[in-house]
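Written below as structure tokens is the structure these notes are about.
Apart from one protein chain that is not included, each protein chain of the complex appears where it belongs.
For chain A:
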Amino acid sequence: MAIHHVTAPVAGAAARTRPPEPFKERAARPPEPGPVRSGRPPEPFGNRAARPAGSRAALLVLADGRFPAGGHAHSGGAEPAVKTGRVRDAATLEEFCRGRLHTAGLTAAALAAAAAAGLDPLVLDEAADARTPAPALRAAARRLGRQMMRAARAAWPSPELDALAAARPRGAHQPVVLGLAARAAGLAPLDAAYASAYEAVSGPATATVRLLSLDPFDATAVLAHLAVDLDQVAGTAAEAAARAVREGAEALPAPSAPLLDITAEQHATWPVRLFAS
């Protein structure tokens, strides 16, 4: 195996022995907040009564790579990274994924957690725009959001999803829709953060298997090595969402990866490519 990241297994063992804190929050879920901006009509985004009781297994459905929400056509920046040689084996894929996870991945996970926590999705959609400087990535996020919306409405019909679909017929940012889908499924903000964070790394890993003919077992091992990072990012994102519930969407984190932004813009101009982004 070509993975040289020696600290991951150790950290993984440590994670297994410590109490499952990321999940504890679910039991001690903070009281449901009202809509953050009082200027907006509370219905239907504030309609809590319509929420079904959640089943944790819904998270498996939502995070499944086969969830039909368009992700298979996007590489999450892996295609230009492979082309320029920055990703060329399992070790460089792991570094790429770790970088994406702690930057764009954290930003997306926090938006998803905030949507699941009940913040106004339209406010979050603007917050997502503000955190996505590259036009190509904004377009991709909205396109994926529209596709996610279709799948989410089929899986977990909800007035909140309907309202967002009506307000953003061309698509809201994908993490916002993902978070609202998690909410419709009765999942917690932390769950939404996990689904979003995992997607930030599983997308490039799957794409790299296709782009490099990378050994699929190595790619899966990369994802397993990232488990501790995923815990961290999802936890941070959920905490930020809880803060945003009290302080507004400005409290959400905004790290980005300039190289991902730049290569996404370059990629969008390629005449021949395998992935849409």
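Note that contacts are C-beta pairs under 8 Å (C-beta built on N, C-alpha and C of every residue); 3 or more make two chains touch, one makes a residue touch a chain; residues count from 1.
Everything that follows uses one rule, which is that contacts and distances are computed from a predicted model.
*Asks:* Not counting the visible chains, the remaining one has a UniProt entry; which protein name from "Sulfatase-modifying factor enzyme-like domain-containing protein", "Sterol carrier protein", "SoxY-related AACIE arm protein" or "Urease accessory protein UreG" does it give?
*Replies:* This omitted chain is identified in its UniProt record as "Urease accessory protein UreG".
*Asks:* I'm checking contacts with the chain that's been left out. Which of A:H72, A:R88 or A:R138 qualifies?
*Replies:* A:H72
*Asks:* Given the contact definition stated above, which residue among A:H102, A:R146 or A:H225 touches the chain not shown here?
*Replies:* Looking across A:H102, A:R146 or A:H225, the contact with the absent chain belongs to A:R146.
*Asks:* Tell me where the left-out chain touches chain A, residue by residue.
*Replies:* Counting over the whole complex, chain A touches the hidden chain at residues 66, 68-75, 143, 146-147, 150-151, 153-154, 157, 207, 210-211, 271-276.
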